[in-house]
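Have a look at the structure that comes next, please.
Heads up, one of the protein chains got dropped from this complex, but the rest are sitting where they should.
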Amino acid sequence: MPKCTINGKEIEVKDGTTIIEAMHHHDMHIAHYCWHPGLSVAGVCRLCMIEIEGMPRVQIACNTVVTEGMKINNTSQKVKEAVKWGLDFHLINHPLDCPICDQAGECGLQEQYMEYGKYDPEMAEKKVKKHKVVDLGPTVVLDSERCILCSRCVRFTTEVSKSNELGIFNRGDRSEIGTFEEKPLNNKYSLNTVDICPVGALTSKDFRFRQRVWYLKDAETVCNGCSTGCKVQTFFNKEGLFRVKPVYDKEVNGYWMCDDGRDLYKFVNREHRYLKASHREGSGWTQVIPGAAAKEAAAAVTAAGDKLALVLTGQYTVEEYEKIVSIFSKDLKTKKIYHWLNNKETVNSFDGLLIRGDKNPNTKGLLQTLQKHNISTAWSELESGLASGAIKTVVVAGPENHAFFKDIEEKVQLFNKAGTVIWLQAAKNPALEKLSGNAWIIPMKSYVEKDGTFINHAGQHRKFKRVTTVVSESLTLGEAAELLAGHQIMVKPESNLLVEADRQADKVTVEHRKKNEFVFKRGAL
Amino acid sequence: MEMKLLTEHYHKDEFRRLDGYKKFGGYEVLKKALKMQPQQIIDEVKASGLRGRGGAGFPTGTKWGFLPKNNEPRYLLCNADEGEPGTYKDRLMMERAPHQLIEGMIIAGHATCSKKGYIYIRGEYNYIILIVEHALEEAYKAGLLGKNILGSGIDFDLDVYAGAGAYICGEETGMISSLEGKKGQPKLKPPFPAVQGYLRKPTIVNNVETLAAVVPILRDGAPAYKKIGTEKSPGTKLFSLSGNVVRPGNYEVPLGFPMKDLIYKLGGGLRPGRRLKAVIPGGSSAPVITAAEAESATLDYECLAQMGTMLGSGAVIAIDDSQCMVDMLAVLTHFYHHESCGQCTPCREGTGWLNKVVHSIVEGRGRLQDIDLLVKVADNMKGRTICALSDAAALPVLSFVTKFRDEFEFYVREGRSKVKGVSHAQVHH
Amino acid sequence: MSVVQRTGEVRKWYMLGILGGLVITGQHLLKNLFQRKKMMTINYPEEKYEYSPRFKGNHVLTVKKDGSLRCTACMLCATNCPAECITIVAAEHEDPSVEKYPIHYEIDILRCVFCGFCEEACPVDAVRMGPEWQTPGRSGANFQYGIDYLAYRPQLKGGIQTFVDDEERHKAGI
Partner (left out) sequence: MFQLSQAGKDKILKELNRYEAKESAIIPALYIAQQENGGWISDQVIERLSEVMSLPVARINEVFQFYTMFNKKPVGRHHVQVCCNISCALNGGRELANQICKELKVGYDEVTEDGRFSVTRVECLGSCGTAPMMQVNDKYYENLTPESAMNILRGLK
């Protein structure tokens, strides 16, 4: 455990720690582009310059291991001068098309220039021309002129995704990142290259030009795409959610997330959601306010007696399961609670990095709750019950992320046998229009609109906080359970749109204010 | 005058072949060396004070001593990627005496306990590759390579690897990358090649001349070798004389030899009516010195270091007074711009920047502040990168601009060369 | 601004002030009756006052030589706008040298405070404030100026080009 002094502060680090890691762990600022904690050391951007006492020249922090008694300084004039010029070398061939660059606002070059900029451009020659708007694959677009050749993305494809699509071709200042024609950047993790790109060279086709980043607020949550439960950051404003990025989590996802998880913000947005509840009696559908619909449905539920069944998918939080299961088993006195598992065949598959076959974030949580309430049922019981008429009313907590529920239509046909179906669902699904008899569709809150816990495949509790409100009138599963059981509930003021600014301790906002005043001004909901 | 320790028999054609080489005492030293302990050889080389002949001048024995004391497989690489403009000594050595190199490599391989060696030859030397490959074949047939060399129980395999045209592969880690089948980009140090080199195994990289020089050292003994040359730079060295001299060529002289003797006596001086203007003493990466400095310079590591330049690979390029220094600098900046591997930002962008500024001066678009800008940019490229290429690009710029500033200023003001009186824009495309 | 309220005896002498005012009005009336050329007012809307070309009136989106919009949809004007009256929707252009352009650019002229910040924020001289200032309209929708109005309204005669030729600069590598 060597001890060293960095900028006058004594620090003890593990053996073999490099200086930049030591500084990273202790929240000390150091300029860098090519170094990324999840990748190997390249040492090419030459920006993480430090001065070590006793060494005549400035060294790079990312490839220098801390030794006992080392005295390190990255605030001296010598270091600043070196970084200033290092940054200027990065910028002499950079096109400075910040106005149309998606990275503007969160760009490494912009950030470092504020601190180390030369503010005295001396480059009077023509810039090197390279390819612009290169289509690298189905998800990523490259702008070679903006690229600073930090090689992060190349190292990502060789070390993490191991797909080897990217390479740096040619040499000197003619070097360009690229793929080979026949082999585009097409893997399940390709968008991580966009995240780790410190400049706007790699941009996501999905997010490209849709918003300027300073119009977006961000908040952390847990991905509900599969049972891995990656920690993610969602970016949103009053128009809805725009993108999802991974957040470092040592135990679960490291620095990465898969491309499928990044698509999960889409079904949350208003255009894909049920805004009003629908009720079908006889032939046509009528639109009702969600709470009122739940109260209406309560009559059917409470009247059902022992012919009531509850079907749960693994997409809700532990707290919601606890509530709904306890209400149904205690107040409504039914033990007919079934687990709807969507993909039995692939449920245990795993791609070796992050993606798991179980596409429900909380299967474990659901099973644990059912176990806790001593409920053990089989799907075949439900089927036979429906066939025999032992089940007349079914409450279905439908899948939030229904992309992986290919059998919804089939299930709709199955539940139609019951006569009364109360379907709780967040995102629109055309299959639900086929519900017949006495049916309700009640809009639910999506995972970004509630606090809760998922229990992932490894049994880790993944707690998350509410991010934003998209459909304010929709219900959580707990609220719906209360209302269906005929209880009265108070809607908590937190879910009120007007006091949005007070919640989340404003941590995000303050950070943004430091970073960019416009976010504070315009990003407020 | 010339002291032919290595090049004694180079003029004889039979010296290229195994039987001819043996006739002049070839592979006798090997027999002696195989009986010695590896550490003994290292000590002998250390005692001789032999310094790397490739450019950096690092003591060879010390380098060998860096190898970790473990049983990992080791590699001995011979750096024959001779790309430094002005240098052509390795070419001569491999062409005239491939067996000398092979003998040196076997001895060095024994000293460093490596079982496998590679000779990395630049791809352009196509016929040299054939010569060396032929020599290796001969050596294998004679039992000088392979398993159990000459019945000593020592194994050593040697192979040739052809480069494909990249100056940067002359840098030892760049060469290792290239040998691993990657782009020839230098690797971060630490770890140094002696600890983790080729395929992350301990590796020793030496120049052709260094490895060949091991043979006379072991033949005559370290004390005898140390007597040659100066105290701190012992031994002889091949100097590749080129440029505006009457008799350019490779001359083996003891270190400490006066530069003016090399140029005027061995090289036959300049062409009639011409006077010496400047000398680049160690390949294009070495800072240039003026004619006045060249008068008093001696060819050894210390004297040239004192003058702010370096011995480098021993390529002495004489420039006479009919040459325009701005034009010559443009040639050099173009070279470094072309050869920068593109890994580290200061070098990748800096070499391009220097090249553009110098060419804008050559084309008559220069501004006076561009001259200072060249100094500033070069200053900030020095010592900021993984390998020494950015230093190599910066040093000539700094020395040309500071020592011949009047020519640059004249060119900027008048848009034409002070010496030739015309613009050089046409010559550069 | 505040109203000065005089108190006490002085309040009773208002008649003097009124008479003084009437004298001035009368003078102007007579002057205007007999010297029509020196009249301060004009017969709007038949006659219109010529404003300086630098007057910051209604917005104009400038165009390139080929008549397409200069605007790159960087949204700096929208970001900078204190009245939040600019709405832009960006899209990807087929031509990679253009890359980003607005498919929807709307200024709510009734919210605009004519501060000129948009003009100053624009990095490509794409939005300018022109000399027009009259904004009559019959319904609210008429005041949502879209691209068609901002860049190609008939008064502009096919759009206004700026003096900076960025294409040539682009080719020169600046």
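Per-chain numbering from 1; labels A, B and C assigned in written order.
Here is the rule we go by: contacts are C-beta pairs under 8 Å (C-beta built on N, C-alpha and C of every residue); 3 or more make two chains touch, one makes a residue touch a chain.
Predicted, not measured: the structure shown is a model, and the values here were computed from it.
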Which displayed chains the hidden chain touches across the whole complex: A, B
Per the touch definition above, residue among B:T7, B:S114, B:T309 or B:Q323 touching the missing chain: B:Q323
Which of B:S284, B:T345 or B:S417 contacts the chain that the document leaves out: B:S284
Option touching the unshown chain, where B:Y21, B:W64 or B:Y88 are the choices: B:Y88
Hidden-chain contact residue, picked from the options A:P2, A:G38 or A:G167: A:G167
Residues belonging to chain B that touch the chain removed from view: 82-88, 90-91, 116, 122-127, 159, 161-167, 178-184, 199, 240-244, 248-250, 280, 284, 315, 317, 319, 323, 327-328, 331-332, 335, 338-339, 341, 426-429
Residue numbers in chain A that touch the chain omitted from display: 164-171, 178-183
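Criterion: only the chains that are shown with their structure count from here on.
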Chain-level touch network, classified as line, ring, star, complete or other: line
Centroid-based (C-alpha) most distant chain relative to chain A: B
Approximate Å spacing (C-alpha centroids) for the pair chain A, chain C: 44
Computed distance of Cα centres, chain C from chain B, in Å: 71
Residues on chain C engaged by chain A in the complex (per definition of touch): 72-76, 79, 84, 90-92, 96-97, 99-100, 123-124, 172-174
Chain B-facing residues of chain A, complex: 41-47, 49, 57-58, 63, 65, 81-82, 85-86, 89-90, 92-93, 122-126, 128, 148-149, 168, 170-175
Parts of chain B lying in touch with chain A, wherever the complex brings them together: 166, 183, 188, 190, 337-346, 348-353, 356-357, 360, 367, 370, 373, 376, 380, 383-386
